[in-house]
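Please see the structure below; I have some questions.
A single protein chain has been removed from this complex, and every other one stays in its place.
Then we have chain A:
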Amino acid sequence: LVQVLVLYFAKSAELAEVRSENITVPHQVTSLQLWEELVRKHPRLAAIRDQVVLAVHQEYVSLGDELLILHPGDEVAVIPPLSGG
């Protein structure tokens, strides 16, 4: 198990009611499993399930079977649909 920092942005921060928090997850976990852990902690996040990706090591990862290798202190961000520019 490793402790990683989760960052919430925009709508996801409103639903989770937090901007950042540490969570403990397995060292290897799929992106979907990671998302499900976040929803367990903050059930209101389920509302954006179809319009969200994660950013792990500052690369976008869709929710699915992609296996993530996480290290202590890694940053994972919850990324709702972008609206820059």
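Rule of thumb we're sticking to: a contact is a pair of C-beta atoms (placed from the backbone, for glycine too) under 8 Å apart; a residue touches a chain by one contact, two chains touch by 3 or more; residues count from 1.
In the analysis below, contacts and distances are computed from a predicted model.
Peer 1: Which name from "MOC2B synthase", "YEATS domain-containing protein", "FERM domain containing kindlin 3b" or "UspA domain-containing protein" does UniProt give the chain that's left off?
Peer 2: "MOC2B synthase"
Peer 1: Extract the touching residues of chain A with respect to the undisplayed chain.
Peer 2: Listed in rising order, the touching residues are 7, 9-11, 19-20, 50-53, 55, 58, 62, 77, 79-85.
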